[in-house]
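One protein chain is absent from this view; the other protein chains keep their places.
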Amino acid sequence: MTPATHFAEREHLICAVSRVIEEEKSYWVGGGGEPLYSILLAQRLYASGVQYMTEDGVIAPQSMMPWDPLMTMVASRAGYRALQWGTMNTAGNFAQLGYVDVGILNTLQVDRYGNINSTVLGEYEGGQGRRFGGPGGADTIAAQCWRTILMTDQQKRKFPERVDFVSSPGFLDGPGAREANGLPPGTGPWRVFTPWAMFGYEEQSCELMLMAISPFVTVDMVLAEMSFEPKIAPTIETLDPPMEEELEIIRTQLDTDGQTTGRGQWVEKRDGKYVFAETQGRE
Amino acid sequence: MTPATHFAEREHLICAVSRVIEEEKSYWVGGGGEPLYSILLAQRLYASGVQYMTEDGVIAPQSMMPWDPLMTMVASRAGYRALQWGTMNTAGNFAQLGYVDVGILNTLQVDRYGNINSTVLGEYEGGQGRRFGGPGGADTIAAQCWRTILMTDQQKRKFPERVDFVSSPGFLDGPGAREANGLPPGTGPWRVFTPWAMFGYEEQSCELMLMAISPFVTVDMVLAEMSFEPKIAPTIETLDPPMEEELEIIRTQLDTDGQTTGRGQWVEKRDGKYVFAETQGRE
Amino acid sequence: MEILAEGQGAYLPPDPDGFRAWVRDNKPRTLVPKMLNEHEAIEKFVSDGDYVAYDCNYFQRGPSSLIREIIRQQKKDLWVCGKFTYVALALLVEGGCATRADIGFVGFGPWLSKAVAAGRLQTYEYSNVVMTYRLQAGAQGLPFIGVRSFGGTEGFPQSGAKLVTDPFSGKPVVLLPALNPDVSIIHVHQADVYGNARVFGTGISHVDCALASKKVIVSAEEIIETDEFRRDPARTSIPHFTVDAVVHAPFGAYPGTVQGRYASDVQHVVECFGGTMRGDLQPYLEKWVYSVDSHDEMLEKRVGWKKIQALQRRETIREGYSI
Partner (left out) sequence: MEILAEGQGAYLPPDPDGFRAWVRDNKPRTLVPKMLNEHEAIEKFVSDGDYVAYDCNYFQRGPSSLIREIIRQQKKDLWVCGKFTYVALALLVEGGCATRADIGFVGFGPWLSKAVAAGRLQTYEYSNVVMTYRLQAGAQGLPFIGVRSFGGTEGFPQSGAKLVTDPFSGKPVVLLPALNPDVSIIHVHQADVYGNARVFGTGISHVDCALASKKVIVSAEEIIETDEFRRDPARTSIPHFTVDAVVHAPFGAYPGTVQGRYASDVQHVVECFGGTMRGDLQPYLEKWVYSVDSHDEMLEKRVGWKKIQALQRRETIREGYSI
C-alpha cells in the first residue's frame, strides 16, 4: 500500500481505527459517521469477515455501497443482506450476554477515566447548559461490550478532567466502580482515538494513557489539547499515515461528499514530513 | 336444535361448557382434549368469532378438521391459519397483560378453594405419592386469565377438602391470598364443570358452590361424589342435555374415534327421563 | 434485596394491575373494524397529558403523519418516550405539545437547550436500550426488569431506576420501572382493518410499544385482507386486539423512509434538521403542518406526484420487505 501525501485528519482517524479492527471480534457501531466508516473500511481491507451490528438489531449486514449520509439505521441499504434482523433489544441482549467484543463510539467529551458525555456541556442542573441528544445506544455499548473504542477530536474542551455529565460509563471513579454499580466485570474503555493520537488505559489505575501520536503532531501538541495530564506510555509510537488505498475507499464508497471527513484540518507530506496542509479539501 | 337421547356423560360435559363460551371473550385452552373440544364446538354453533390461543403461541387459529388426537400443539393442523404464531412466552405475556379472559383446563383434583392439582396424588415429600406431569401451562392460566373454567370428573377423590398438592392456584387459602402471593387481583376460578354438575364460587368466601346439575343425576348424587360439602346456590338449575347437532360435531369432527368422550358412563332418555344407559358407546 | 441507590427523576409509575384492568375494560377481543382517518384517530386516542411513545422516528419508518396531526390538533402537555428519536421531539416541543421527555436519544441543537432553559421541556435521563427494556417489561405485564447497564451514570439519578442487591447473587444490579405509555403510534408496512399489522425489516421496539400501551394507533402503508395474515402468521408483528385505531397512511413516514417502499426526502430532511439546528422550527411547522389540513393535502400540495414517484424510484431494495 502507498502512504498518502494529502489527506484530512479525520480521514487519518478513520484509517487508524480501521487498523485495530480484528476479524475474529464482533462489533457494535453507530448507524453512521466515523465509527461505521472505520469498520466498513476494515471490512474492505483488513478484516473482510468481521461482523458488526447496529442499534436497530441489524446483525452482520452487507451494506450497499456507496454509503449515503441519510442511509442511517432502519434503512434498507444499511441493513442489506444481514444475517439477522431484530430490534434494539436484540442488539442489547447480545451485548448483555457478552457476544459483542468491541463497541465503537463517537463522543462529545471523554475524561481521565474514559467517561463519556453526550448529554450536556455545562451544568445539567438548572437547565442552563448546552444540551445534546443523550447517550442513545452508547450507554449499553459502553457498559456491556468487552471493550470500547472512542473517537473524538483532540481539543482541550473534549478532554476535561471530569466530563460535565457521565452519560455513558467509562471507569467511573476508577478501579471497581463499574462492578459496584452493577456493570459486568471485565469490560470497559480500551482505546480513545483522535486525529492526533491514540490513547489506552493504564490497567491498575484505569487512567487514560497516551500510547501513540500521529505523524504530523508532537506529544506536546497533544497534551496542550487536553485539560488534564494523562498517563504516558513508556514508549510513544507514531501512527502510520493513511494509505492511498484507504483514502480511495473512504472517498468513493464511504463519505463520497466529504460531509464527515472533509471537516477539520488537512495534512500533507512536505519535504518528507507530514505537516498541516495549506490546501484544505479534496482536490 | 334437538335434545339427544343417547350420549356419553363426557359429551354432555363438553356441550355444557361450550354453552358458556362467549363470543366477545378470549380464551386460552390446552392443546387437546375436552377444553379444546368445548371451544371448537362453541365456535361451530354458538360463538363463531370466538378466539383462542394455545400454549405454543398460536393466536386465533382456524384449526383443520377433523381433529386428530395426535394433532396437539406445535402441529400444522392445530395452528392452521392463525392470526399470529409466537412462542410460549407470547401466550404467557398476553395472559399476564390481561388480554385473556378465560382459561379452560382439565384437572386431576380441585378443592374447596378451586386449587388445582396435577402433580401428585398422595404425599409429595418422600416420593411415595403417585406422580403426574405437573402444571404445564395451567399455573399461568389459573393465575393470569381473568376467569378459569375447570373440567374434571364427579368423583370423591377428585374433590378433596384440600388438594394433595397445589400445582396451580385457585383462591389458595381464601379471600386475599392470591394477591398476597403476587397474583393479579380480580382473577381466579369461575366455574368447575363435571359430567354431573356445574359449580361456581361464592364471592365473599371464595368457596366452591354447586349451581346446577345434569338432568340424569340428583344433588345428593353429586354431593356423594365429593369429599367436602360445597356451598349450595339458592336455586339449583338443571343443565340442558346435549343436542343432536352438538353430538354430530363432536363425533364427526372433534373426537371421531371417541377416544376422549367415549369413556365414562352413557346416558339415555327412557320414559321421558334422562338416566344412565344400559348401552355404552356410540351406535 | 437492599436498595443501594435510586434515581430521583419523576417517572410514570408502573402499575401492572391498572394496565390489566384497562385491557379488560377497553380492548375488544374480537375482530372489530377500526379504520379511522388521521384526524379522528388522534382526536379520539391522544389526550392532553398523555405519555406518548412512537416507534422509530421522523426520518426512519416513523409515524410522521400522525406526529404532524398531533401538532395540528395542538395536543398539550405530552410526555414523550424519547428512545431513538430525533427531530420528532423537537417538532412536538416547538409545536407546544410536549413538555416532558424520557431521553434515550433525541435530536439536539439550540431548540433543545432553549426549551430546557426556558422550562418548556423537562427531561429525565435514560438510554435507548434502557427505554426499550422498560417497554419490554411493560409489554410483559411486569412491574420492573433488571439491566446490566446504566448504573454509575449521571443519568441514573435523573431517572426512575434503582440499584439493588440481586437476591440471588448478592451483586448489585439496576432495576428499571416498567413503562406502559398511555398511547403509542406505530407506522407499519401492512395492516388489516382490525389492526393486525406487519412491519418488515428491523425496528426499535414496535411490538413492545403496541403490547405495552393502553391505546395504540397504527398507521399503515397498505391495508390488506385479514386472510393475508392467516397465510403467514409468523409475520404478524402486532395482533389486532392490542390496536385501537388503524389509519391508512401511504407515505405516512414521509419525509422518512419506509424500507422496501420509498426513500427519505433528502431536501426535506435538510430543511427540517436545519430548523432544529437554527432553533427555529416555526417556518417548518407552518409550511408542513399548520398550512395544510391533512397528510393527504400535504402530499398533494407540498410534495407532489413527481417527488412521490422519485422517492419510490430511489428505494430499490425489496429483499425481506414482503412475503
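For reference, chains read A, B and C in written order, and residue numbers begin at 1 within each chain.
Here, a contact is a pair of C-beta atoms (placed from the backbone, for glycine too) under 8 Å apart; a residue touches a chain by one contact, two chains touch by 3 or more.
Since the structure is predicted, the reported quantities are computational estimates derived from the model, not experimental observations.
Asker: For the full complex, can you list every visible chain touched by the one that's not shown?
Answerer: The undisplayed chain, in the complete complex, is in contact with A, B, C.
Asker: Given that one chain is not shown, which residue among B:33, B:137 or B:230 touches it?
Answerer: Reading the full complex, the residue touching the unseen chain is B:137.
Asker: Given that one chain is not shown, which residue among C:142, C:223 or C:266 touches it?
Answerer: Residue touching the chain left out of view: C:142.
Asker: Among the options A:83, A:224 or A:275, which residue touches the chain absent from this view?
Answerer: Of the candidates A:83, A:224 or A:275, A:83 is in touch with the missing chain.
Asker: Sort through B:96, B:109, B:152 or B:261 and give me the one touching the missing partner chain.
Answerer: For the chain that is not drawn, the touching residue is B:96.
Asker: For subunit B, enumerate the residues touching the unshown chain of the complex.
Answerer: 55-58, 64, 70, 72-77, 79-81, 85-89, 91-92, 96, 119, 124, 127-140, 142-144, 165-169, 172, 177-184
Asker: Using the touch rule from the top, list residues of subunit C that touch the missing partner.
Answerer: Within subunit C, the residues touching the omitted chain are 1-3, 13-17, 141-148, 160, 162, 164, 166-169, 171, 173, 175, 177, 200-201, 230-234, 319-320.
Asker: On subunit A, what residues meet the omitted chain?
Answerer: Residues touching the hidden chain, for subunit A, are 23-26, 49-51, 58-60, 62, 79, 81-85, 89, 93, 96-99, 101, 144, 146, 184-186.
Please note the rule applied: only the chains that are shown with their structure count from here on.
Asker: Mapping chain-to-chain touches, which pattern fits: line, ring, star, complete or other?
Answerer: If you draw each chain as a dot and join those that touch, you get an open line.
Asker: When A-C is set beside B-C, which has more C-beta pairs in contact?
Answerer: Result: the pair with more contacts is A-C.
Asker: On a C-alpha centroid basis, what's the spacing between subunit A and subunit B, in Å?
Answerer: 61
Asker: Between subunit A and subunit C, what's the gap in Å when you average each chain's C-alpha atoms?
Answerer: 29
Asker: Going through subunit A residue by residue, note those that touch at least 2 other chains and give them in order.
Answerer: none
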